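Provided herewith is a single structure, encoded as structure tokens, for subsequent inquiry.
Omission of a single protein chain aside, the complex is shown with its protein chains in their original locations.
Naming follows writing order (A, B, C and D), and every chain is counted from residue 1.
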Amino acid sequence: MDIASIVGVVAALAIVFVVQAIDGGHASSILLFAPLLLVFGGAFMAATAGGVLKDALNFPKLLQRAFLAKVTPPTKLVDDIVKLAERARREGLLALEDAVKTVEHQFLKRGLQLAIDGTDPEELHDILHAEVAAKKKADKASMKLLEGMGGYAPTIGIIGTVMGLVHVLENLADPESLGPAISSAFVATLWGVLSANVIWLPLASRLTRLSGIEAEEMELIIDGVLAIQAGSNPRLVAQKLRSLLPPDARKAAEAASTKKAA
Amino acid sequence: MDIASIVGVVAALAIVFVVQAIDGGHASSILLFAPLLLVFGGAFMAATAGGVLKDALNFPKLLQRAFLAKVTPPTKLVDDIVKLAERARREGLLALEDAVKTVEHQFLKRGLQLAIDGTDPEELHDILHAEVAAKKKADKASMKLLEGMGGYAPTIGIIGTVMGLVHVLENLADPESLGPAISSAFVATLWGVLSANVIWLPLASRLTRLSGIEAEEMELIIDGVLAIQAGSNPRLVAQKLRSLLPPDARKAAEAASTKKAA
Amino acid sequence: MDIASIVGVVAALAIVFVVQAIDGGHASSILLFAPLLLVFGGAFMAATAGGVLKDALNFPKLLQRAFLAKVTPPTKLVDDIVKLAERARREGLLALEDAVKTVEHQFLKRGLQLAIDGTDPEELHDILHAEVAAKKKADKASMKLLEGMGGYAPTIGIIGTVMGLVHVLENLADPESLGPAISSAFVATLWGVLSANVIWLPLASRLTRLSGIEAEEMELIIDGVLAIQAGSNPRLVAQKLRSLLPPDARKAAEAASTKKAA
Amino acid sequence: MDIASIVGVVAALAIVFVVQAIDGGHASSILLFAPLLLVFGGAFMAATAGGVLKDALNFPKLLQRAFLAKVTPPTKLVDDIVKLAERARREGLLALEDAVKTVEHQFLKRGLQLAIDGTDPEELHDILHAEVAAKKKADKASMKLLEGMGGYAPTIGIIGTVMGLVHVLENLADPESLGPAISSAFVATLWGVLSANVIWLPLASRLTRLSGIEAEEMELIIDGVLAIQAGSNPRLVAQKLRSLLPPDARKAAEAASTKKAA
Partner (left out) sequence: MDIASIVGVVAALAIVFVVQAIDGGHASSILLFAPLLLVFGGAFMAATAGGVLKDALNFPKLLQRAFLAKVTPPTKLVDDIVKLAERARREGLLALEDAVKTVEHQFLKRGLQLAIDGTDPEELHDILHAEVAAKKKADKASMKLLEGMGGYAPTIGIIGTVMGLVHVLENLADPESLGPAISSAFVATLWGVLSANVIWLPLASRLTRLSGIEAEEMELIIDGVLAIQAGSNPRLVAQKLRSLLPPDARKAAEAASTKKAA
């Protein structure tokens, strides 16, 4: 599990409350029910209105994925594919039938199965690429919910503040209560800006990052499966797949392979 | 009917008024005629000025589509096409003449009709893709009206507030009325931000989403019609069309097809 | 003439002044010479500085085009081209020599003339497409002036307001005049936001829309001229050109053609 | 020399000071050393930090180019190329050896020289297009400095204002000096917004426009040189090159050519 989002969100919120305490404030003065309802409820509802029902129902899963996603180093994936390529070259493509069952990566599994089933290479290429494209589109669409919440939350917070100020300005008779009333009016803006910049926008950006990593993995798998199907030289397969890795992962992979070869 | 927009807009507005009530305000203090006229009328007129007359006259239809659009799961569409492919393979393309009459999806109907009429595959491909492109362009153009309203509403609200403040500042002699006067000046900003973020921008984003879903359906139909015309193996057609579905729909479709096969 | 921009701009300005009157203000309190000079003159000069002299000199023509552009339904264009295709098929390409003289659309005229002159189809395709691309670029460049004014006007308005406040703050001795002085400082912001959102940005968006419509017409004409030159079947020409129309225009065109055929 | 930027920037600044004078202010109250240093120095330094040293050292040349660039009508260029095409067709490509020496446009000169040197047409095409691409990239990179200054100036102005307000708020004891102190705090914002919107952003937009015009000229030259090398018919060369011109220049060119032919 990649803990960047859990650490980031928790630490950022902790910093906010610590800074408030340093300045002598109390969390209770900003943990008010009305602005929290307005900002969280309003932003979620506005974002819901901007998509289809399925997108909104997908919200808990989306959060779960953003916070708990596992990020495996692609170097392991390259090693797995190269091993499969070696075996396929030695024992033939059909010898992978057993190996496929223990493959964890769902997309690699399906790609290999299609190859073993004798799917035409061009067709295989088209089907797998269509899946990558469909996955990217679906990820982008579901990510819009969080992006929408990040966009709506601050402005809905401003609505709360303006509404509060309107109320205060209509009741100027009681100067005693002016300060606290204006103060609580500003709390809506605070939560609007805070929730957008510390929760929704970072999570949307995280999902974009995860989607990119997964799509790159899938592209790498496609190249690998096609090379296995074509019976390419495993050394060449390794070289080609490594050129698709991010520079630092490539260097690590090359170092490891040199060591192994030695 | 996909109720996301109705639920979202109604719930967001409800939350705003509930929060106002919690804070002790009355809806009557923000439901003022002048700012409502300014913000809704002004934004609509500015957006009208930014397009052609047809776009503005299309406004009621646009709202209707945004709120009431039906979203059918594409899995059903795939099943329908696969059934047609099976029949065409068994009984020949012309046997679909009857089946076409009961097809609900207008684009699928037209595509099949063109195929049955013996249109050249390449021509068929070009005509159907031109329709998808034209549809996307038309959707984008008509969506601009809502996007424009979402962009103009907050700034026109600010115009109302500045105008109100200008008026207040010219009449500082009467301190009693200052509070309520400033208060009502701010109501224009409130409606500008509120209408943009809870109505216009979500609806514009919704229309983009719907247009994307429909265009994907049309692309899927094109692939399906071309495969039927080419007399492809129905099993392959199903596999190919499923690879175009969003991942979750694909999994559901595969699970269903495996069950059926069993 | 498509009146969307005239109606939109006039109605939006009318709403602003009506709302001001409802609130008890007078137009005279915002129709001040200095802020009007600053906002309109400053924005035009800043936008001028951002292009070449020709762009700025083109300003009156640009406004004229934005307000007075004629938008003809493309269905008529398709009918005209189909009629020309029928005649060319019956009587040969050279028979169009006379018909060309009465063609109103300049681009269609030039395209046909090139075809009649015996220009090579590929050359014809390249020349006409180069014209579309050049037209799009020129439209985009000339539209930048309005987009620039829409971007600079609000910030130049803010400059006026800050300048006014600076002046007020230096002369706090006379509290009587404070209110009106601050009030007139805000008028610059008002005109900055108003001119941008009710005039410049809508007109820029309108020009983009018009340019898109005209470019689509030209693309349609290119397909039509090439089909005429190739001596295609007029029924096929009609079908192909209609697939390029926006969905609603396409349906209207098909309905009309079915009626005629009946 | 195209004077749009000189006229635009000077006139916009003049309007600002005239408006200030109309309102009874003095230029001296905004021409303060500290905010000018902060806004101009800070924005330049921040933009410098965002590039490589060469970009920043290029600043004087960049200003010079933005203000003093010459814009020649492309119609003359087309005429020149057509004349060269005529001569090459009559007397052979090598006959251009002399003519090349008097060609002013550097890119046309180099293109012709490569053609005369017998460079392979495809190689010639690749080399010249690579130069256009490199030129576009270099222009874009150098333009970033001005775009950066336009982006940083207003926010650095706000930093000055906030710093001023912080200073004022710490010294509330002396109410006499409050007004002027707040006033001079706002001057930083004024210069930030003013310099960005009247100088940096217009100049950045101007450089983009100039780069576009020059790149179009180069594309036109490439088509011309390749046509000359291929020994095309000068009338066809003229027709093809004119289709690359902006619509108004094309019409002027065609009118001129028709007159000459008559």
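Throughout what follows, contacts are C-beta pairs under 8 Å (C-beta built on N, C-alpha and C of every residue); 3 or more make two chains touch, one makes a residue touch a chain.
Just so you know, these numbers come straight off a predicted model, no measurement behind them.
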Query - Chains on display which the left-out chain touches in the complete complex - result: A, D
Query raised in the report: Residues of subunit D in contact with the chain that isn't shown?
Result: 33-35, 37-38, 41-42, 45-56, 123, 126-128, 130-131, 134-135, 137-138, 141, 144, 148, 151-152, 155-156, 158-160, 162-167, 169-172, 184
Query raised in the report: Given the full complex, what residues of subunit A touch the hidden partner chain?
Result: 2-5, 7-9, 11-12, 15-16, 18-20, 22-25, 29-30, 71, 154, 178-180, 182-184, 186-187, 189-190, 193-194, 196-198, 201-206, 209-210, 212-213, 216, 236, 239-240, 243-248, 250
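Just so we're on the same page, only the chains that are shown with their structure count from here on.
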Report task. Please give the intersection of the contact partners of subunit B with those of subunit C. Result -> none
Query raised in the report: How many degrees of rotation carry the C-alpha atoms of subunit A onto those of subunit B, rounded to the nearest 5?
Result: 70
Report task. Determine the centre-to-centre distance between subunit B and subunit D, using the mean Cα coordinates as centres, and give it in whole Å. Result -> 40
Requested in this report: With chain centres taken as the means of their Cα atoms, state the distance from subunit C to subunit D in Å.
Outcome: 25
Report summary line: Multi-chain touching residues of subunit D, meaning two or more other chains, are none
Query raised in the report: Tell me, which pairs of chains are in touch?
Result: A-B, B-C, C-D
